[in-house]
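Left out: one protein chain. Kept in place: all the others.
Coming up: chain A.
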Amino acid sequence: MEKSGSVDSLGSKRSSSRQPSVDSLSRLSSTSTSTSRSDRSGQAKPPSAMSSDSVSTSAEFSPELRVKPKASAKVIRESDKEEPQLLPNETVQDMAQDITYFCPFTGALRGTVTITNYRLFFKCMDREPTFVLDLPLGVVSRVEKIGSASSRGDVSYGLVCKDMRNLRFAHKQLEDTLRKSIFEVLMKFAFPVSNGLQIFAFEYGQVFPENGWKVYDAVSEYKRQGIPNESWRITKVNDHYELCDTYPSTLAVPVNIPDEELKRVAAFRAKGRIPVLSWIHPESQATVTRCSQPMVGVNGKRSKEDEKYLQAIMDANAQSHKLFIFDARPSVNAAANKMKGGGYESEDAYQNAELVFLDIHNIHVMRESLRKLKDVVYPNIEDSHWLSNLESTHWLEHIKLILAGALRIADKVESGKTSVVVHCSDGWDRTAQLTSLSMLMLDSYYRTIRGFEVLLEKEWLSFGHRFQLRIGHGDKNHTDADRSPVFIQFIDCVWQLTRQFPAAFEFNEYFLVTILDHLYSCLFGTFLCNSEQQRLKEEIPKRTVSLWSYINSQLEEFTNPLYVNYSNHVLFPVVSLRHLELWVGYYIRWNPRMRPQEPVHQRHKELLAKRAELQKRVDELQREVTNRSASSSSERAGSPTRSITPVQTFV
């Protein structure tokens, strides 16, 4: 998340593996670091990194600043320019001096603003150390001009950001009326889609050693799960996205349903999103399948093909003679959908199926809840009523409902050995949350870094979670009702799981924060567009860099040192509000007073390093010993000296 920052490593950015100078990094960037980790100063950050140095609060709160000797810091300072370190193909668009930034934590700061086609860069040289604010423009949700008729002739602009903060700047009234304010320039580049420009991800030319677009391959992922098998087959019926344009081209369906029938099922499901396999239990063959709501309507329409199809899903699992249909919505909403032609499966029509409503609210409720949460945490927190204020946002309650739903699904599949069908209305928001979370609980593969990437690529990206609409990349229409923090909510749920099972995940908190930061940054192509079809049409994999290229090129940054590969362990989290916490490291990270006090990760890393070092030493010595004993005991066969066993490792 560090922004690469520093000018002096400008020339060296060809390869991602290079090591930018530690000093420059920690000086300019680090600090803010958004993430809860404060221990990362000394490591190389690929330039691609991210944003969010944000309120970098001048380092006064960043512990790592003090590690380095003063002398070297000084050298850097002299070489400082007022420009940010630019990414490949990033170009400066405008620059203005004497801009005031009203930091809610440190007060007003005067400095220089640089706008590029990727970022806003504010630098205040008055402070010691220099205060830097480095903001990818993709984060900006709206720019508003505030009180232009200020007495001193100042023009003030407010930037509402998608990542839980607001920024306020002001500058003097421009004498030259023809000249555009720098914030007008900002608006142009912050909303490229609305201004007929290209999102920066298409220009970003960084080359990483690994190609993240190769992380996910649908066929091999199904193969990993054992598909095709005697009950499930892979169909190419949607190869040209004719069956369903929001689904991926590769789908796994029951063996005994021919492609022709799939088309008839698609006619009965909203947007043609038929039930398809997400995950299959390796032993019981119980499955998680996802779809959209049935088009029942007010008249209670039925579809023989759909009923047969669900029966086939149930029959594919010999362990159970029941099928659970989890409707993510509250039952009232599900019923209301009948007015629009949708609805839910009636238990009369679907024999042996049991319908369960999970009471998760829609995207509009979630958006409102997050807005309230932002009010409560940014910029100021009211200590005396903190808990009740937090309660009134209902954010944790929503998190709880989602986790509880996923838990029920996982429990049905694991303990009940029963197949489940999950849907909401369209099957791309709440359904994605539920299936991916339950798969995370059920399958330890998804708890590795690469596995998690596969999970996102599969359940979210390929199955058409509408990232473009939900996030509004480069779009100035901030009131768009399609925007909603569905994906943030999902990552929050994952974080809650990592809190309850600290050793079960290969990735750390920084990994999750990085994903969320690049969800907005528009630096990588991963989260662009709404569906696989669109991504293919836009040639996203060809024209942009994948976030996974960046992440997989420096895995050590994102690795949880405590990871234990509990393979075949199913996680059943406690979903009571008593055991859920607010993700302070993400939602309140801009508040410098919330910074964690201790680099705990650092200690764990040291422990790991120590172990690796000792292990190496033991290996060496044992090899020596073995060699010597082999030479001395060649005549004594089967002597127990060979019993030297390497010490087991578990991380």
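The working rule: a residue touches a chain if its C-beta (ideal position, glycine included) is under 8 Å from a C-beta of that chain, and two chains touch if they have at least 3 such contacts; residues count from 1.
Going forward, contacts and distances are computed from a predicted model.
A single chain of the complex does not appear, and UniProt lists its protein name as "Myotubularin-related protein 11", one of "Translation initiation factor eIF2B subunit alpha", "Myotubularin-related protein 11", "Trafficking protein particle complex subunit 5" or "Exosome complex component RRP41".
If you put the hidden chain back, the residue from A:Pro84, A:Gly111 or A:Pro129 that touches it is A:Pro129. Of the candidate positions A:Ala267, A:Ala481 or A:Val574, contact with the unshown chain belongs to A:Val574.
Listed for chain A, the residues touching the missing chain in the whole complex are 58-61, 63-70, 73, 105-107, 127-129, 377, 381-388, 390-391, 394, 396-397, 400, 407, 411, 414-415, 500-504, 562-564, 566, 569-572, 574-579, 582, 584, 588, 591-600, 603-604, 606-608, 610-611, 614-615, 617-618, 621-622, 624-625, 628-629, 632-633, 636, 639-641, 643-651.
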